[in-house]
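There's a structure below that I have some questions on.
Only a single protein chain was left out; the remaining protein chains are all shown in position.
Up next is subunit A:
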Amino acid sequence: MNSMQKLLQLPASAVNLVRFQQGMAGEEAKSPVLTPDGGQQVWYNAMQANELRLLTSPEQVPAPDNSTSDSQTQPLRHDDLKEMLDSNKDSLKLEAMKRIVAMIARGKNASDLFPAVVKNVACKNIEVKKLVYVYLVRYAEEQQDLALLSISTFQRGLKDPNQLIRASALRVLSSIRVPIIVPIMMLAIKEAASDMSPYVRKTAAHAIPKLYSLDSDQKDQLIEVIEKLLADKTTLVAGSVVMAFEEVCPERIDLIHKNYRKLCNLLIDVEEWGQVVIINMLTRYARTQFLSPNQNESLLEENPEKAFYGSDEEDSKDDKLDAASLVKRKPYVMDPDHRLLLRNTKPLLQSRNAAVVMAVAQLYFHLAPKAEVGVIAKALVRLLRSHSEVQWVVLQNVATMSIKRRGMFEPYLKSFYIRSTDPTQIKILKLEVLTNLANETNISTILREFQTYIRSMDKDFVAATIQAIGRCATNIGKVRDTCLNGLVQLLSNRDELVVAESVVVIKKLLQMQPSQHSEIIKHMAKLTDNIQVPMARASILWLIGEYCEHVPKIAPDVLRKMSKSFTGEEDIVKLQVINLAAKLYLTNSKQSKLLTQYVLNLAKYDQNYDIRDRARFIRQLIVPTEKSGALNKYAKKLFLAQKPAPILESSFKDRDHFQLGSLSHLLNAKAVGYQELPDWPDEAPDPSVRNVEVPEWTKCTSREKRKEKVEKPFYSDSEGESGPTESADSDPESVSETESESGSSSSSSESGSDSGSRGEESGDQSEEEEEKKKKKKKKGKEGPRKACPESAGSDPSEEEEEQEQGKKGKKKKPQDEGKGASESSWEEGSVSESSSSKSDSGSEAEESQSEPESRRRTTPPSSKPAPKASRKETKEISLLDLDDFTPAPPQPASSPAIVSTSLVTDLEGLTLTNASLAPTMLSPVFSTVKTYELLHRMAGEGLSVEYYFNRQPFPPDPHMVAVQIQFSNNTESEVKNLRVSEPKLVSGMRIQEFQEIESLAPGDTASVIMGIDFCDSTQAANFQLCTHSRQFYVSIQPPVGELMAPVFMSENEFKKEQGKLTGMSEITEKLTLPDKCQSDHTIVQRVTAAANVSRVPCGADNEYRFAAKTVTSGSLILITLERKEGARAHLTVNSEKMVIGTMLVQDISQALAQ
């Protein structure tokens, strides 16, 4: 805090500084020495020097230097701008700012205007403000002291009720690169990370790398923030936080475990840039966590591909590995999470964004089983239609892939044909791919195509084509002769480059079978007179030397000619002349002795020391003297040893050890900050780390156990209670927790979040609670244990949990779990009434009794704190916060058909609202009391407001959705006159305001119900919440499942209505039910949790039907879920309301998939 205060004082002194400088400004004409920016200039120059140091070449004295000197010579140049900025007129200020920004854009130095500009940071005019921000961010680094002036403005902005202003304040604040404000930034980021607006949280995620680059000492704290944000479940945040993760702590892969499944599921809805980052990160993650899907593949399959590239050490190592794993005979079963990733990324191949497509492609290449990789080829080929830069990158990656997986691209061979209009660099890459794809079946078409290319006007391209032909010839024995003949014909080409290239390639080819081709060697010997390209000359000389025995007559003659022109040759040619001479001397010393002597003598006095060295060395070696004894004998063996034929291979070979699609892959060198793609682990790490957290006593480590449990139908109202005082910083956590709970579907008490803050208030209770918790824990364990016979096995896991929670406890408040546990102990102990506990098999009778009861109770819409019991067996643990005033509207769920049919008729008379509706509207079947935050404690200055959809009919107007709102006053003083005002609604939307709350004492809570007619849309209702002193803008956005009210129907009615709503009104989706979502109860519970619907009886037991009506227009919504074999299921929604239908399908399938 101390440093904070200091910092806050700083601006004041900085103000003085500005004043001082302004005073100086008038004098600066008189005393140019004291120009206000003298100091800055020094600083600026220093930075220049620093930059220069980074850059190597000396001639790069940069242009900005000139501009610096400009401003030095004319320090008064910007006086007019300063005047304009000081004026009162916004238009003048704006004009000045525009000119300044234009200067910045052109790279001119405008830093001397800093004091004048920074004063306008609080300007009312929004455009001036924006431009000032632009300026500030650009120059703050150079004018650190003055930049501090602006900080307080942003700090104020951070507290603004409007999320966009909060976000932009944070954005600018974090962009100011002034080390002294690091603590302020840290604080702001932490605060924003628990902001209720996802947009602000996104901005916080963006700010993390900025702070990290400014001060890497903050890493630990930042990781905490990242961890918190990773748990965020909104798509808006996901991409940004993963980006922050990648920049700050890519090595902390353990942070991903818990969020892995969520990230996979959210992926498709994340914005495209975020998708790229997430996919790349998940690729790395998957490589560390899963087993290779190809490990058990037979070696035979690999072989044909390898044949062409000879043996390779790495490959053989792989083979051994493969063999080893084969020996083990461990059947490979893909981890479901691995599958999840592959499945969820596949649709992204259809993205319009090339980077996303590429990211998915590399993911498949690195992670998918061989049989499945093929899908990416089509998408990559599609990218070839894009801009040439995109083509360039894609082709490089295709080139690498096509070496490993040739089959994948073979069907698209023609897409790589070259057009004369392609840029050369694209042509060469396409050629590379074509060569990689060449095999015995398609070689003839490829060669025909190559023939066209050879005649191209683009000579670089022709040279590359010749190389490509050479490679085809070495790889495919069948066409070697054809290729060689073709190349020999090229030797008579007029273009020297073409000839030279052919010579080089022919040389390599001849090495494979020299004896048959003395004719070609002779032909080439003749070329020495004409060819000037050094490489080609050197190649010919080497060939003649190597195979001098095949051309005994020509070789000495060539040497004769070459020794004549020796002094004029290039170095590589000279070396080859020496080489040739030596070889001839050894084979045919009679004819070439003198010539060799001559050449060696010439070389002895050559300017190049390499050549002199070589000459000396060879002379010693071949000319027998007395001293050089030993090696002389072996000279012939040394020179004329059988040399292995060169392997012509792609420059893209083995590039795939770099992650494809990365910059490092493109450069074939490790780029700064590149994260190695890890090898597959031999043993899969524990998959349970990805299981999302469930409250302590129900948590199981292994998946099997969990599955078992799921089958036991027990759960309670998962999203449980809603504390009116949900604390700010636990918001994202509670979100993740609720998610995890519905995911695990084991009985769970929504823990921590609300109790955290309550814990603050009643800190002294915590010890008691702790004790209770312990007791509870024992009890709680018993419940699931009964269900889970393997309880012994789960012990270590529980210890783990405890440890984990211990850790967590340190971070959060230790009361969290205590509270959560104690709550549920309450419920168990007391015969408290469970809110909407789910029906349990075998408890039908109970339910049928409880239903009318609850009916009666719920009809009064006001929220009586009347939780109601439907206690079942011990394992059923439901949640209720007895301390809270929360009316948990009770409803027994999913009434089995027989009971409810008669029941509903009984009930009809009891309801107030549904008389007008034809099929009876039922009151809610299952109330998930999922609370949403309306006003954050921080934003509301101590007043926090939450709301939830209580799923009750709203009696004043049946077309409205009832929203229960809870206020809690955390301030020190009374809050008076709480009311709604000035609703800003989309046309058609209506609000029934709640009655004004006269006053709310400090620490008190109050609950009211208001009705909103959302017009069957999920658009938010915006209104103001007023107190006696303040007003807050708030908005309520309903999930689509809340826009409807359950309706009862018989099976026949259902079928009839469904028959009417086919065609466009029917939306079907196939989905796979996760293991834990197999039991009837889980399914029914999840559907009813996702939407306010009622179950419709159904004869078939693999089918579930639900019905509801939209609240406003009363259109029917029919949901059918049909289970197929395996875990597959079909979800069908029939509704006239297309939008609602589609969104509902999405929501339900999401709920089921969790």
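Criterion: a contact is a pair of C-beta atoms (placed from the backbone, for glycine too) under 8 Å apart; a residue touches a chain by one contact, two chains touch by 3 or more; residues count from 1.
FYI, contacts and distances are computed from a predicted model.
Per UniProt, the protein behind the absent chain is "AP-3 complex subunit mu-2"; the candidates were "Exosome complex component RRP43", "AP-3 complex subunit mu-2", "Cyclin-H" or "Serine/threonine-protein phosphatase 2A 55 kDa regulatory subunit B". Of the listed positions A:Ser175, A:Asn439 or A:Ser1050, the one in contact with the omitted chain in the full complex is A:Ser175.
Touch with the chain that is not drawn comes from one residue among A:Gly107, A:Pro552, A:Pro624 or A:Pro646, which is A:Gly107. Here one chain is not drawn; of A:Asn265, A:Ser999, A:Ser1017 or A:Ser1050, the residue touching it is A:Ser1017.
When the full complex is taken into account, the listed residue touching the unshown chain is A:Ser664, out of A:Asn120, A:Ser539, A:Gln591 or A:Ser664. For subunit A, the residues touching the chain absent from view are 47-48, 51-52, 54-57, 59-64, 89-91, 94, 98, 101-102, 104-107, 125-127, 130-131, 134, 138, 141, 162-165, 171, 174-175, 177, 197-199, 203, 206-207, 209-210, 213, 236, 240, 243, 268, 271-273, 276, 280, 347, 350-355, 357-359, 378-379, 381-382, 385, 387-390, 392-394, 411, 414-415, 417, 419-421, 423-425, 449, 452, 455-457, 493-495, 661-664, 666-667, 669, 671-675, 986, 1017, 1019, 1064, 1067-1070, 1137-1139, 1142, 1145-1146.
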